[in-house]
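Take a look at the structure set out below.
Every protein chain except one is present and positioned as in the full complex.
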Amino acid sequence: MLRGNESVAYAFKLARIDVFPMFPITPSTLVPERISKFIADGELDAEFIPLESEHSAISAAIGASLKGARVGTATASQGLALMHEILFIASGMRLPIVMGIGNRALSAPINIWCDHQDTMAERDAGWLQFYAESNQEGLDLILMAFKISEDKRVLLPSMVGLDAFVLTHTMEPVDVPEQEEIDEFIGKKKPEYLTLDANNPATFGAFGSPSHYMEFKYAQYLAMKNASVVIDEVFSEFTSKFGRKYSKINEEMMDDADIVFITLGSCTGTAREFIKMKRKEGKKIGLLKITVFRPFPKEEIRKALKGKKVVAVIDRNISFGFGGAVYGEVAAAMNGMDESPKIVDFIVGLGGRDITFNTFEEVLSIAEKAMNEEVDEINWIDVDKEAVEKEEII
Amino acid sequence: MLRGNESVAYAFKLARIDVFPMFPITPSTLVPERISKFIADGELDAEFIPLESEHSAISAAIGASLKGARVGTATASQGLALMHEILFIASGMRLPIVMGIGNRALSAPINIWCDHQDTMAERDAGWLQFYAESNQEGLDLILMAFKISEDKRVLLPSMVGLDAFVLTHTMEPVDVPEQEEIDEFIGKKKPEYLTLDANNPATFGAFGSPSHYMEFKYAQYLAMKNASVVIDEVFSEFTSKFGRKYSKINEEMMDDADIVFITLGSCTGTAREFIKMKRKEGKKIGLLKITVFRPFPKEEIRKALKGKKVVAVIDRNISFGFGGAVYGEVAAAMNGMDESPKIVDFIVGLGGRDITFNTFEEVLSIAEKAMNEEVDEINWIDVDKEAVEKEEII
Amino acid sequence: MKEITRGAVVKDAGNSVVNKTGSWRTFKPIINYEKCIRCMICWIYCPEPSIYKEDGKDYDAPKEPIKKLPVPVIDYDYCKGCGICVNECPVKAIDFVKEVK
Amino acid sequence: MKEITRGAVVKDAGNSVVNKTGSWRTFKPIINYEKCIRCMICWIYCPEPSIYKEDGKDYDAPKEPIKKLPVPVIDYDYCKGCGICVNECPVKAIDFVKEVK
Amino acid sequence: MRDIMYEVRFHGRGGQGAVTAANILAVAAFREGNYSQSFPFFGVERRGAPVRAFTRIDEKPINIRMYVYNPDAVVVLDPSLLDVVNVTEGLKEDGIIIINTSKKPDEFDFDYRIATVDATAIALSHRLGSSAAPIVNTSILGAYSKAVGNVSIDSVKQAIMERAPAKKEENAAAAFEAYEKTVLGWEK
Amino acid sequence: MRDIMYEVRFHGRGGQGAVTAANILAVAAFREGNYSQSFPFFGVERRGAPVRAFTRIDEKPINIRMYVYNPDAVVVLDPSLLDVVNVTEGLKEDGIIIINTSKKPDEFDFDYRIATVDATAIALSHRLGSSAAPIVNTSILGAYSKAVGNVSIDSVKQAIMERAPAKKEENAAAAFEAYEKTVLGWEK
Amino acid sequence: MKDEWLFAPGHGMCAGCVVPALVKHILAIAGKNTFVVNSTGCLEVATTEYPRTSWKVPWVHVAFENSAAVASGIEAAMKKFGEEGNIICFAGDGGTADIGMQALSGMVERGHDVLYVMYDNEAYMNTGIQRSGATPYGAWTTTSEVGKANPIGNLRPKKPVADIIAAHKAAYVATVNLAFFQDFKKKVEKAMKVKGPRFLHAIVTCPTGWRADPSKGIEIMRLATETGIFPLWENENGGKKRITYRPKKFKPVKEYFKLQSRFRHLSDDIIEKIQEDVDRWWKEHSE
Partner (left out) sequence: MKDEWLFAPGHGMCAGCVVPALVKHILAIAGKNTFVVNSTGCLEVATTEYPRTSWKVPWVHVAFENSAAVASGIEAAMKKFGEEGNIICFAGDGGTADIGMQALSGMVERGHDVLYVMYDNEAYMNTGIQRSGATPYGAWTTTSEVGKANPIGNLRPKKPVADIIAAHKAAYVATVNLAFFQDFKKKVEKAMKVKGPRFLHAIVTCPTGWRADPSKGIEIMRLATETGIFPLWENENGGKKRITYRPKKFKPVKEYFKLQSRFRHLSDDIIEKIQEDVDRWWKEHSE
């Protein structure tokens, strides 16, 4: 039985990270706390750097990674946001850092609970993004993220999101692999890429003029494409070694479904139970869980949604002045496809608003309406609209 | 004749900003330099705060704005990225700060030239976003941004992007309005919102629990919707006062067009001339310029693209693992529309790679191909693919 | 209906008084005015603040002249029972007893 | 074909020597070895660095014993003509003449 | 599945260990071959403020991840909470309330099955915490085992041995003593 | 429109004012009722390194915003650049090269129309800059006016008076003197 | 007649937390015409849960790391409007010594007329007792864990924040301890009078994080100064420090440690070493 944060900490320990730069933030704090204890108890031989900010934490992660260290760290929300500038640099420098995120809302107003705004706002940054449904997935994905990120064909950093509190602070059964198994799976040796080396003095982070810059970005683009292939490989190797199945998207009850719910993260389970209940009532609903959001599994999603009627995207984030980020990308993926379903966006669970069966009831009723008539493309669920509108409506 | 940065500086002067917090960064530095000179010469009565970082610059902007000051600032690239966390806070606190951006590529590798990665990576942040095609637009949009942002129905911050060097450092004719005209247009008085006041002691930036947080986000969402209306009003008032026409999107040569180019910012002019040339050859190409990217003018774009065959989105940015940000949103906007055109993405001009007629030739040839056959959805133009692929391809 | 102000501003300064944090208390400080020398140390250090000053005349006092001085009074609506006043009182004039509710 | 390394690493340390920044020069420092006392101050301060040390024997010298000391030699491929050496030379042994190319 | 899943809500005060109680219960249930889940309702108040935590127990893997709205049982670690918190909110009709109190079940007039135990006295007798801050979270789990019965007292004791941050034996002994001393209001 | 648009490329060294020259030319053209645009090619090198700047002049509003690839005229502020930069790259067939040099046009063997002026000498005679760093950007514009003729020397002078950061009169006078002294290689 | 503190009860800070006591007195001295900027931390989180606030003066929170920058903006706006008033930042040791250091350093460098108060509970308490730069040597925290590979806990000496700000030549810098109330009051009053950037380093007991009896907060703070661990001093413009309280007889640091479980693991050797460090400080600062 582990809490989500403990899953992350155990995964780092199993991965034998060399350096753990950190700055604490709710709801991720238990990750560094456990690492600190592992080190104090002599169970993990790693350097713990308590930086003075998250900006410095990710900077130190870059420094250590450039020196060839395997680096893990953890953050959330404001901490991730404070890293923003440096996240792009970590990916531009092609460093396989792995970061656990306790997905949490962004200020203002300040709020410590779950939504996906923090990581969604980093979806451009060139990091691989994984979203865990459970603590088991949290642990497994961190482990796999190291293997994927360090693959020579990829060499890009990864973030693995665990929903604030709903996973980070929830204790549940987790199967922790043996150290030897993981040593074999990820490899103990240093990752293969050029590092700071006095015998081979190279220059890292040079200035990229217009004559070269775009090629480096194209290289990152290709590395992301490669990642898509490597993820499949590593996922299936993991399955064969540890028995647990992973894929970029998970399809359940989809065959005959007219309506599909798309979820990321911890609300998937609640959606699953809800759909099962509704199926008993004869409703043809399917569930599509996105585990890998970067690279965006466009082809997989297109294939899965082909011929469906209505797709309800459960967005735990909002790009103000547009709509949910997942909705946007799923809807974009439909372009040019025949038999494209109608994509409807549902903004839910911001700032820790609980996602319940009632939430999905409302989602379903709008999705059913959308089968026959026009509905709003962006729908806010579980929100007291009247309370807001008296001040804001024009 | 003004350089783009001077347009911004003059607009701030005309807007009679009270406080100018700043931190210098290429290519925006001329903005603070001019403001410094205006103040030293006694031409502008404002407080100049040379902060120690952009993070602090935007924080000071918040402080000053909370005290009721009209606040302008300018930044770019790494500077904007370093503000990331606080940008969300400025909008969450509903402060009408106006920021000029010299759109510039993000590290790594470091590069000082134009692309839109910096602002695109802030498209979730709850700021209005305007992109200028020319220095005249730069000046006008900054002025209008104050009026829009300070509108009681909106009260959200704005950023106005001017392409690095291509506008910021290019000198061209700009019509600078008279001070009295602007005083009348924007208004000299303090904006109408609650501010820090010892006689009316309120608490700003309180903690938002799950019971309330989502309502505040919904309020921001509505304010963005309001902004959409207010922008139309202010644009048309501006046109009637100053003669120059603005709209969220600009449609040219669209009536009979089969292929549409969608552009933002300074490459629009080159595209326009290119299309005019090609029209002489009988090619039915139209041009759709996006001036307002946040709120995203979805309805306007849907209307404009209805019945078109192929839309070539010129993206001067890339969301790694997905594609161009503009492409994503335009393609998403097509969902559920009958007669939806095929949306094709073109990644161009990253890190100052020049966007030329040749660029558009390539774009056009792929777009024409897309009329009849499948083409890649994401196309990189003007990039030396071979040079990259030997290292990255798998 | 909830009040959703623009930008989450709280306009009603000091309205946290609606939270009766006295309910957190497990031990209760009780001032023994017959011992209390009105030094106001408890008033200085109470962190809530839940000790206020009141006119002394209605209270007992160890000595007559002190009777006119203001006395510390505990507002049990807010006292969390931390015991700081109990610990700091120089004459041990504050008893600390298990709360019975 | 351009070389596009992974992560923009430059592997060839010190390869900026291919940039012949001597072309920036408008004035040219010329060491007069007959005056030069081999103090190496110019070598210390040249910022490029474009003054190197060479064996002294092939050069003139103001005094015999100095002849064996290493001499400063300017590498005009890189000398930008800043004039620091000219200014710092304690014996004014470096002339500064308009570049003719 | 909803028929079999068992949901528990703990009421305590910040610092009293309600979250740990929920966790230990989950571990105990897991040890018996069930699936389980425990989590706090995390607020911003500090030590002393009312807090809640939850445990779910099921025979099948637990998918849902929302708060518990209709608990099968409610555990009250601090009797003073009864005045300030509506501890029976959402409690199922046939629900059970387990209260740490020196009173007897019939001294309460909840329309539910009530079990009581003087966990504070038991904890103090095992030197768990101080009289100002007794640590009752393990004792109350003994009462839970007795009252609800879906985890055995042995599993509770083992879970305590595994998870208690300190004084493992004392905590286990306290749980056992509480198990013995719990008064079930409905068994008369 | 491409027929009428006139594009100029300036070659100078960082610190010599090539960008200012391009700007002043644009202002001068604008004063005469044209549309114009000027911009630098901004590199990362510092003072002393070769730099480029551009001016576009047209009768209609200028839409395009790419670099100038096929200039109609090239202006070389520093003769030493001729050795290190291919100044005629992309120059139109009937293009003009204006060079700051004490040499005469026929001493160069470019296959273009060549105009020369000793802008350095003129600048120094007007006390513009020092002999180590003469400021030739205004003088060379006089030569441009003479050689290309699409802006009058009066407009150049006025633009200088408006835009020169210092020594306005001297700069204007230098431009005029350069205008007078420019040698047009094709006028013999 | 209840007293009119400018800080209202009903907040959510721990029973026995000393921070609110600090705040109520500073506000009382500053008066109503005061603008507070509060960094993220216990004080901020636990006093302003929407729709409630304990603050009776204008108050703003923006983020964890930028109060000094926010205050700079407020001050500039007030300057522009010709408005008078006190601006006070309250920030924890984490929000000051670590993540807010730069904003503070910049504010002082630019000379803004702001009083910055660091309430120092020697760790990130709001997030659950993680080490900060101001955590003292030898203290247990959740990120300076104690175990067989590290029997000491935090291995770095406490960052001398007040010295660092004094080195900036701030207009006024002082260390304050509420347990020495007269000294405290005099310094706060002085801080309110001086113009320019001012800094107060206030020690505050966090019974939760220091693993201490909540009733002992003031007693522990008194011991901090009586043992010489937290000396009281002040200076102006980076000038010479004036020690404002010199214990006649120093108590051993052990007495201070005894009341706090965060130091429980320390061996006598380590305590001895800490005692020597304290003694050295006082020797260096003897007149």
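Just so it is clear, A, B, C, D, E, F and G label the chains in written order, and each chain counts residues from 1 on its own.
Just so it is clear, contacts are C-beta pairs under 8 Å (C-beta built on N, C-alpha and C of every residue); 3 or more make two chains touch, one makes a residue touch a chain.
None of the values given here were measured: they were computed from a predicted structure.
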Which of the chains on display does the removed chain touch in the whole complex?
A, B, D, F, G
Full-complex contact with the absent chain, from G:Ile164, G:Met192, G:Ile243 or G:Ile270
G:Ile164
Selected from A:Ser56, A:Ser91, A:Thr291 or A:Asn379 as touching the chain missing from the view
A:Ser56
Looking at the full complex, which residue from B:Ile25, B:Met214 or B:Met253 touches the chain that isn't shown here?
B:Ile25
Logged for subunit D, residues touching the omitted partner chain are 2-3, 5, 8, 10, 12-21, 24-25, 44-50, 52-55, 75, 77-78, 80-84, 86-88, 96
Hey, which subunit A residues sit against the chain that's not shown?
18-19, 21, 45-47, 49-53, 55-57, 59-69, 71, 85-86, 89, 93, 196-198, 200-209, 212
Where the missing chain touches subunit B, by residue
22-26, 29, 32-33, 36-37, 39-42, 48, 50, 52-53, 78, 82, 107-110
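Here, only the chains that are shown with their structure count from here on.
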With respect to inter-chain C-beta contacts, which pair, D-F or A-C, contains the greater number?
D-F
Chain centres computed over CA atoms; the one at greatest distance from subunit F is chain E
Centre-to-centre distance between subunit D and subunit C (centres being mean Cα positions), rounded to whole Å
80
Could you grab the centroid distance between subunit B and subunit G? Build each centroid from C-alpha atoms only and quote it in angstrom.
43
Going by the touch rule set out above, which residues of subunit D reach two or more other chains?
2, 4, 6-8
At which residue positions does subunit G touch at least two other chains?
12-13, 15, 17, 45, 48-53, 55-57, 61-63, 65, 207, 213-214
